[in-house]
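Report on the following structure.
Only one protein chain is missing; all other protein chains are in place.
Chain lettering (A and B) follows the sequence in which the chains are written, and residue indices restart at 1 in each chain.
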Amino acid sequence: MISLTSDVRTPFHTLPAGPKLLGLCLFTFAVFFLESIGGALAVTGLVGLSYLAGGVRFAFQGLRLMRPVFWVALIILAYHLAVGETAPGLVVALRLVAAVGLANLVTMTTRLDDMLAVVERLLTRVGMPQRTRHRIALAIALVIRFTPVLAEKGGALNEAWRARSVKRPGWRLVLPFALLAIDDADRVAEALKARGGEI
Amino acid sequence: MERNLTMIALFAALIAALGLIPKFTLASGVPISAQSLGIMLCGTVLGAKRGALAVLLFLGLVALGLPLLAGGRGGLGVFGGVTVGYLIGFPVAAFVTGLLAQVWRDRGGWILPAVAALVGGVVVLNILGIVGMAVKLDKTLAEATLLATPFIPGDILKCVLAGLITQGLQKARPGLLQA
Partner (left out) sequence: MFSGLDIALAEHRVGVIGRNGSGKTQMARLIAGLAAPDAGDVTVAGVEVAKDRKAALSTVGILFQNPDHQIIFPTVGEELTFGLTSQRYDKAEARDRAVEILARFNRSDWYDRPVHGLSQGQRHLVCLMAVLVMAPKLIILDEPYAGLDLATTLRLRRYLDALDPALIHITHDLTAIENYDRVIWLDWGEVRRDGKPGEVLPAYEQEMREKGGRDDFADL
């Protein structure tokens, strides 16, 4: 399944995942305390520049990922303008853009495998037993494997509906859809049992 | 044990797959995102513990960078947005829904699962979502509640659907909820 990691090689890609995530947490926490427009602008500008450091194509990918946030920020600004509180509105909007912007940057420059490795290390550090970690890894693999499969089957149900009705598919499709997931769960459980090994 | 694992994983995949279906509309024209329906079903079908784990698994993968939220959204950025309260609320909602659903599971029918979905998926979820919005937008709880209100009628309808679907699932696979 395609992840949101960018295919453009940026200097950020080479940074290890753990420190990146830690930095993100601290940044998001600190951003919360920004009160001045100047500060918010500066921080947001820094995040924007970081995107440019990855190149123009990378920056455009980042913009696309940020689109929903920009809309929300616009609505926030519009509302605050209407009630005459432009300055606080600007700060709120900028804080949002900065926080989400850096978070997306980390997502775009960190491979899924590296993220998983960090999670594994963290879980080991907090003392989670190996068996549980193994189960989590297996569960993750199953979700990645089966989401496209279920989506395709859902598409087939969608087609079967459209082949007989001009109305758009309604909630009625969720029932057979869920049944497909349940039946797949049964089948995969059988397959796991058949392969043996400790679960 | 294997079945618990696969049910959790497959329901997480189901929530993701439901995000890929375009929003369906009810007869009244209200658009409903199928994904939040999936969260409720995790509770009503899997119960509290498994349901919450399925949703956590789903969110975990979203955080790791997979575009599983409706509209192809994902990554750490979504947790920094204004809906972060709702995201955190998802597993809690599934858990609460699951608790009630488990208590009532022997009664059958659609109303009780629907009520379970209401308490978890509407009440609890919106409380957390509203708190999140209030924090993110620097507003009071009252103002944030106003923002959330337009979506409540649709959410209530979703609970009814969740109840009906759960009832349908139980009929189609007897013993499902007891497993």
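Some observations on this one:
One rule holds in what follows: a residue touches a chain if its C-beta (ideal position, glycine included) is under 8 Å from a C-beta of that chain, and two chains touch if they have at least 3 such contacts.
Note that the coordinates shown come from a computational prediction; the quantities given were computed from them, not determined experimentally.
In the full complex, the chain left out of view touches A, B. Considering the whole complex, the residue from A:Ala141, A:Ala160 or A:Ala191 that touches the absent chain is A:Ala160.
Among the residues A:Leu24, A:Leu173 or A:Ala189, only A:Leu173 touches the chain that is left out of the figure. Considering the complete assembly, chain B touches the hidden chain via residues 168, 171-173.
Contact between chain A and the absent chain runs through residues 153, 156-157, 159-167, 172-173, 175-176, 179-180, 183.
Note that only the chains that are shown with their structure count from here on.
One inter-chain figure worth recording: chain A and chain B are separated by 17 Å, centre to centre, where each centre is the mean of the chain's CA atoms.
If you check the complex, the residues on chain A that touch chain B are 1-5, 24, 28, 65-66, 68-69, 72, 76, 88, 91-92, 96, 99-104, 106-108, 110, 112, 115-116, 119, 135, 138-140, 142-144, 146-147, 149-151, 154, 158, 168-171, 173-175, 177-179, 181-182, 184-186, 188-190, 192-193, 199.
Against chain A, in their complex, chain B makes its touches with residues 1-3, 5-14, 16-18, 20-21, 24-27, 32, 34, 37-38, 41, 45, 57-58, 60-61, 64-68, 71, 73-82, 136-138, 161, 165, 168-169, 172-173, 176.
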